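Here the complex is missing one protein chain, while the rest keep their positions.
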Amino acid sequence: MSRVDGYGRIDRSRTLTFTFDGEQYAGHPGDTLASALLANGVRRVGTSVKLDRPRGITAAWSEDPTGLVQVEEPFPEPMLLATTVDLVDGLVARGLGGRGRLAEVPDTARYDRRYTHCETLVIGAGPAGLLAARTAARRGDRVVLVDDRPAAGGSLLGTERICGRSAFDFVADTVAELRADPDVRILPRTTAFGHYDDGFVLALERRTDHLAQPPRDVSRQRVWRIRAGHVVVATGAHERPIVVEDNDRPGIMLAASARDLLHRYGVLVGREIVVFTTDDAAYDAAADLERAGARVTVVDPRPGAGGSATHHARVVGTSATGSEDGAVTAVTLDDGTVLPCDALLLSGGWNPTAHLFSHVRGALRYDAELGAFRPGEPLDGGTVVGAANGTFDLAGCLAEGRGETPEPVARRTHVLWRTEGEPARQFVDLQRDSTVADIARAVASGMRSVEHVKRYTTIGTAHDQGKTSGVIASGITAELLGVPVESLGTTTFRPPYTPVAFAALAGRQRGRLYDPERTTALHAWHVEAGAVFEDVGQWKRARYYPRPGEDMEAAVLRECAAARTGVGILDGSTLGKIDVQGPDAGVLLDRIYTNMMSSLKPGRVRYGVMCGVDGMVIDDGTVLRIDDERFLVYTTTGGAAPILDHLEEWLQTEWPELRVSLTSVTEQWATFPVVGPRSRDVIGAFAPHVDVSNAAFPFMSWLDTEVDGVPVRLARISFSGELAWEVSVDGWHAAAVWRRLLDLGAPHGITPYGTETMHVLRAEKGYPIIGQDTDGTVTPQDLGTEWAVSKKKPDFVGRRSFARPANLDPLRKQLVGLLPVDPDLKLPEGSQIVELTDALPPPPVPMLGHVTSSYRSAALGRTFALALVKGGHARIGERLTVPVDGALVPVEVTGSVLFDPEGTRRDGEPSVR
Amino acid sequence: MVSRVSGDVVTDVLRPAGALDGWAGRFAALPDSVTLLAEPFHAMVDVRTADPAALERLVGAPLPGPNAWSGGERVTAIWLGPDEWLLTSPFLSPAELEGAARETGAAALPDARLAVVDVSAQRTTVRLRGAHARDVLETGCAIDLLPRSFGAGSAAVTLLGQSGVVLLGLGPSDYRILVRSSFAAYLAEWLLDAASEWR
Amino acid sequence: MQLIHCPWCGPREEVEFHYGGQAGVAYPADPAVLSDEEWARYVFVRDNPKGRFEERWSHSAGCRRWFTAVRDTVTYRFER
Partner (left out) sequence: MAEQLPEHPDFLWRTPEPKKSYDVVIVGGGGHGLATAHYLAKNHGITNVAVVEKGWLAGGNMARNTTLIRSNYLWDESAAIYEHSLTLWEGLEEDLGYPILFSQRGVLNLAHTEQDVRDSVRRVEANKLNGIDAEWLGPDEVAKICPIVNVSADIRYPVHGATYQARAGIAKHDYVAWGFARRADEAGIDLIQDCEVTGFTTDGSPDDGTARVTGVRTTKGDIACGRVALCAAGHSSVLLDMLGVPAPLQSHPLQALVSELLEPVHPTIVMSNAVHVYVSQAHKGELVMGAGVDSYNGYGQRGAFHIIERQMAAAVELFPVFARAHLLRSWGGIVDVTPDASPIVGHTPYENVYLNCGWGTGGFKATPGIGWCLADTVANGRPHPYVAPFALDRFVTGALVDEHGAAAVAH
């Protein structure tokens, strides 16, 4: 055991049991997996990815490049750092040799997100951050203070003194003051992982993993989306190792990390320690470790550094002779001295943790004195303070935290990237097994850019993203190329700062909440009626209503037959509806629709087609003229939002002089087509005071009435060719009116039908569905709706495009009907069409078009299809071939209107006309 | 209540139904710190005018500017856009509110252009109250909802979860949410899920 | 993730906005007299500068109003 009494902030009164690599160990609340392993004398954590060399713990927190573990219990999670895994009772983990393992069972933990706003966000609760937060809070700002470790303090480890007090007292007092302020939010265990424009910072809060019994309804992790007026980056610095031969053994770690492990967890990383440093800070570590009972030898090549006990030499190698776990047992100095040891601590200076500065395009500048890249320009909307800014002395950090400019302090870092040795055993990126030799090969192969070297060697692409190796790679590359480091630069830091679980980013956007389900006012009725639903955009639409024993085909044939011979009813409420109001409403619609809308009389309905400027059909639907200055525009279900946007865009940006306003009323109105020869009976019973005769209520007219005091709109519109009314009512009364229509229709056998039957009925009549029979490359002429293209209007959106050469091509694809020669064969929708043949030529086979819609028709007593076919209008009567599952199916091209082409059914049976 | 008989089927009067009628039980199970209440059948009309003064008499207060609502218990006006307001009333019928808006506008400014659209069923209303009401909203609304930024009288047309909403601040820990009726079930599910931490 | 200033509603999250591309491209007075080249240029060709760009945005999840803003396409920063 290497736990020392009197140190650490763990709770030694309680013991936790955990399993690592199959062995059971004990630890304490407050431990990380790494500290508990080290306390148990476990130094080898895993093996390296390429060379299978033993690897241990190199650092005390998230910059560790080596201590990768797979957690198996309480829930499998791949590739975590032992240094950041909170120890809990029953934890099961194992060391990793390169790849993590995903759970095979679903993760039932909750994840969520939370928005918050503040004037000042402080990232990092070390000395600089704490003072920055306190300063802002005293100023009256709303403050958010995030820190990735469980407790505030950062680099302060208790042996420092601030204003005559111990650092711990200072931290406790400052946190207490902040906690007492209702405008301050302190988020421990929260890692700011991304910094974006306009003071936007994303931070991951780990909420429950450290708890013995996580509450069920509390999210495991939460992504904070913090919008701050001012962002203070106080993220400290990462200590930089020095590359020496065989520097990857367990027992070799950063000096300050060893000190951190001692003070936070009471873990002494060795009894016989060598510290190899070119920076003064390591002496603090050496002194603390010595005080805790270790024998420490400092090796420092800087002339005049250290005391009399300091070896003025360089470590050039390590050995592990006699070590069972591959951990270091001795180091060799360049003067030939061999120092036995059980830990080697490295300290080559410090790299400011400037990631969050860099995320927002802050330019980093190489500081040759520090041997590091530091923020090189002011940050718009933020500041970088303390070690993150390259200010490493405590007084300086406190001053910058207060917003003051610190006194400059002479620093005596000697920049040393590596010592002499075998380059192939000098590890730069320990996780990738990338060495100085790899960099040398990259440079020799012609690489001149640090990005190329990174890609050639894979340095900096591992789990730690090069937190400790990046600048060394730049330094060594520069040395090998003989150029200054500043001319080479460093690779870009990109979010996330540390890895974030996919589920945490998904948050609550999972399962039922993945995407909104839009439902109509009748949804509960549809569910009760046993409807099978289909997804149409975000809408859930009833597709058909199977009766017991029916499959879709049987149900649809029955529903179609009802609409053609009796009466059917559809929930058409998802159709988009736009109220168009104002003196220039007709002018606007004339410019948008291909046909004339301003000539429509109040009380009447007109079908219209809309095109984009490229002349391609984007939507169609009916338009009701309400009065001189008001129209109601129906769009397709999918078109509701985009068509309103389209109209607004033209109106606001192109024709602001038009006095028109547009309002969506899609959910205001529920709309039910009542369809079939018996529909007149149903509507007559529903609105007995309305004359529903053809003379009084002709096709393509509408009127408003009331039924039992409820305003109702009736319109003679037919998407089926049958006598039909659309009943529209406000959404409040939708369900009641629907039930009333069903009750009144019962004697006539009224049959609710779904979207599938609607599609069959309209296809029998050759009415296209925009988005199914069109694909953005189809003009009104191609659809055979040139009758809806005005010749009189001087212009409308898309008109000019009709005259482009490609639009005049007689071989354009046009909408036609197809009748399979075998009347029982239903062509799969999407099938391609070729010239009539009984054997396909070798590919590429010229294609003539494709099947857009295909159904079995009760009314026709056979199958049929709609298709887009090259020069299709001229091919009517021809036979073509459709390859289906290896067979060649002959089909006949027909006009697109297959049922009742004369339109005799529109007004109902002659006897009642 | 029986209004008529057709065949042998008894038909109720045409009773209105709210978009969240089926949710009362689940709402009721929430603790006092997060209460949800569906408030169906508020009449709403969308008004477009360049002369908002025309409607002052109806609302009983000047029409609000951006990100605000105003008015009294009878009629509330919510700013939706530079020339657009949503008038709501829990007491007037849709027809009454629409008629009142037209008449008031026409009487005050006979020449002013006024577009009035009944949108009573376009949106439905949910009331969210309690000590954790803001916490619930902050799990999915990017607006600064801290009371000093968004208090009583504040309004925002914005996103909550993945749904567009009109959010009204009524007082500390008291909000009204107007949502498109077709998104109401989604939003209800979303709010209940968000509230689970405080259940 | 930007905070975009709607001239009416003030600063709002980027997700509330719909991008409309280059601003100030007027619909031709009489498309019928344009050559195919000229028409194609109107329909399809927009500036794509690296740097300052005058463009249209709609506050689609808010007040639904279109507005023109100037933004730098490299820094993404809006001019105010």
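The first chain written gets the first letter, and so on, giving A, B and C; residue counts start at 1 in each chain.
In this section, a contact is a pair of C-beta atoms (placed from the backbone, for glycine too) under 8 Å apart; a residue touches a chain by one contact, two chains touch by 3 or more.
Being a predicted model, the structure only gives us computed values, none of them experimental.
With respect to the full assembly, the chain omitted from this view is in touch with A, C. When you scan A:218, A:424, A:536 or A:876 for touch with the missing chain, the hit is A:536. Set against the missing chain, the residues A:100, A:188, A:642 or A:895 yield one that touches it, A:100.
Residue-wise, the contact with the chain that is not shown comes from A:495, picked out of A:403, A:495, A:603 or A:642.
Listed by residue number, the positions of subunit C touching the unshown chain are 1-2, 14-15, 18-19, 21, 36-37, 40-41, 43-46, 48-50, 53, 55, 71, 73-76.
In the full complex, subunit A touches the omitted chain through residues 47, 49-50, 52, 75-79, 97-104, 106-107, 194, 196, 202, 223, 441-442, 444-449, 451-452, 455-456, 461, 463, 465, 494-496, 499-503, 505-507, 509-512, 514-515, 517, 534-536, 614-615, 771-772, 775-777, 801, 804-807, 828-832, 834, 840, 842-845, 847, 850, 852, 883.
In this text, only the chains that are shown with their structure count from here on.
Counted by C-beta pairs in contact, the busier of A-B and A-C is A-B. Computed from the mean C-alpha positions, the centre of subunit A lies at a distance of 31 Å from the centre of subunit B. Chain centres here are Cα means. That of subunit A falls 25 Å from that of subunit C.
Counting partner chains per residue, subunit B has residues 84, 142-143 touching two or more of them.
Among the residues of subunit C, those in touch with two or more other chains are 64-65. Every residue of subunit C that touches subunit A in the complex is listed here, in rising order: 1-3, 11, 18, 20, 26-28, 30-32, 34, 36, 39-40, 42-43, 56, 58, 60, 64-66, 75-77.
By the touch criterion stated above, subunit C contacts subunit B in their complex at residues 8-10, 12-13, 15-16, 61-65.
On the side of subunit A, the complex with subunit B involves touching residues 110, 112-117, 142, 217-219, 225, 227, 508-509, 512-513, 515-521, 523-524, 539, 574, 579, 581-583, 659, 661, 663-670, 685, 707-711, 730-737, 739-740, 743-744, 746-747.
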